[in-house]
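First, the structure itself, so that you have it in front of you.
Let's turn to chain A:
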Amino acid sequence: MASRRDAPAGPAPVVVASGLTRLYAVSEREAGLAAALRSVLRRSVRQVRAVDGVTFEVGPGEIVGFLGPNGAGKTTTLKMLAGLLHPTEGRAEVLGHAPAERRPEFLRQITLVTGQRSQLQWDIPAADSFELHRAVYRIPPARYRRILADLDAMLDLGPLLGKPVRNLSLGERMKCEVAAALLHEPRVLFLDEPTLGLDVVAQRRIRSFLADYNRRTGATILLTSHYMADVQALCRRVIVIHHGRLLFDGLLEALAGRLLPHKVIVVQPSDPAADLRPYGEVTERAPGEVTLRVPRAAAPAVAARILAEVAVDDVSILDPPIEDVVEQIFSAGRAPESGAGLRP
Partner candidate 1 sequence: MKEGGRLAQGPGTVPLAGAARSLWDVYRAEFRTSVAVQMQYRAAQLIWLLGTVLGPVVYLAVWSAVAAASGGTVGGYDRHTFAAYYLTLMLVNQVTFTWIMYEFQGRIREGSFTPLILRPVHPIHGDVADNLAHKALTLAVLLPTAAALAVAFRPAFRGLPPLDALLLLPSLVLAFVLRFAVEWTLALAAFWTVRTSALNGLYEGVLLFLSGQVAPLPLLPQPLRALADVLPFRFMVAFPVSLAVGRPLPAAAVLGLSAQALWAAAAVAALLVVWRAAVRRYAAVGG
Partner candidate 2 sequence: MIEALRLFAAFVRVAVHREVAYRANLVAQTVQSVVGLGTALGGLAVVFAHTATLAGWPPSELVALVGVFQMVGGAIGFAIQPAMQRLMEEVRTGALDFTLLQPADSQVLVSVREVSVYRLTDVALGAALLGAALARLGARLGPGRIAAFTLALAAGGAVVYAVWLALATCAFWWVRVDNVLVIFETLYDAGRWPVSIYPGWLRGALTFLIPVALATSVPVEALTGALRGRTLALAAVVAAAALVLSRLLWRAGLRAYSGASG
């Protein structure tokens, strides 16, 4: 059992980010031929701060969720920690290494999974990609067989491995992606939207697998996700990043009350002119669809009232998207705050 971050006098941190900053140079050009010619001579370049002075530590065995709207700097932070991007300023340290040096002994202990891109080769069966992985990571055959058997038991890969990856469904492919990423038994996992686009069943499957893997191996996991459910199921601790700055670092429950005070009710009224304002705050009105925000506890009752009193085609109760909530809570330049349980 891995020691958790609330253990007294925890061991040395696995991941350290200290004043981590990343600037992107974005070249700008006005439209038009004259501007194009001018830009040949003098390109106007603007510096964008994708990540701005982010500092945190993660202990062994922790699962930490990164929250923040699109473009907040989550992925850039992960990429700096994995060694794909050099920090412009500040320092990253993972397992005692500077990630950007990409030393083989460092790379052998980490892995990166992204829901958007595939590391498996499209045209060959996943088993062949695994075999290449084994060669590159120099995994001894006996150990490889054991790991593969374990992963198979947990993810039920058997029937998938022989098919060309392009013939797999997204959920099946993601299982293979996750398995490929874990073949070398990494100690640190960087997961960037690992459940993106998956159906609910597949999401739950991946989630419970990751939790299980963390329990069994004590691996440290850093995770970004669009889905609140991912974070709620896996992470006790969350880090909120917005406009490249760290806004919150602490226990999920300390944030949850603030983060999720509302539920969203989406109504498709049969009569497009129906007035739903009495039931809650109307946040969006699309043709044939009205979105309401209601207090969390009241949501079931309000939905029942709508069903009883308004002619509707459909009603659904949803968690507000993380993006919206984070944007809403931390917008308007509110000062960064720290929750309870913040690491010293």
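We take it that a residue touches a chain if its C-beta (ideal position, glycine included) is under 8 Å from a C-beta of that chain, and two chains touch if they have at least 3 such contacts; residues count from 1.
Picked so that all candidates are chains of the complex that A comes from, given by their letters.
Computed from a predicted structure; not experimentally measured.
*Asks:* Using the touch rule from the top, find which candidate among 1 or 2 meets chain A in this complex.
*Replies:* So the chain touching chain A in this assembly is 2.
*Asks:* So in the complex, which bits of chain A are touching candidate 2?
*Replies:* 22, 24, 79, 82-86, 88, 100, 102, 104-108, 110-112, 114, 117-119, 123-124, 128, 131-132, 135-137
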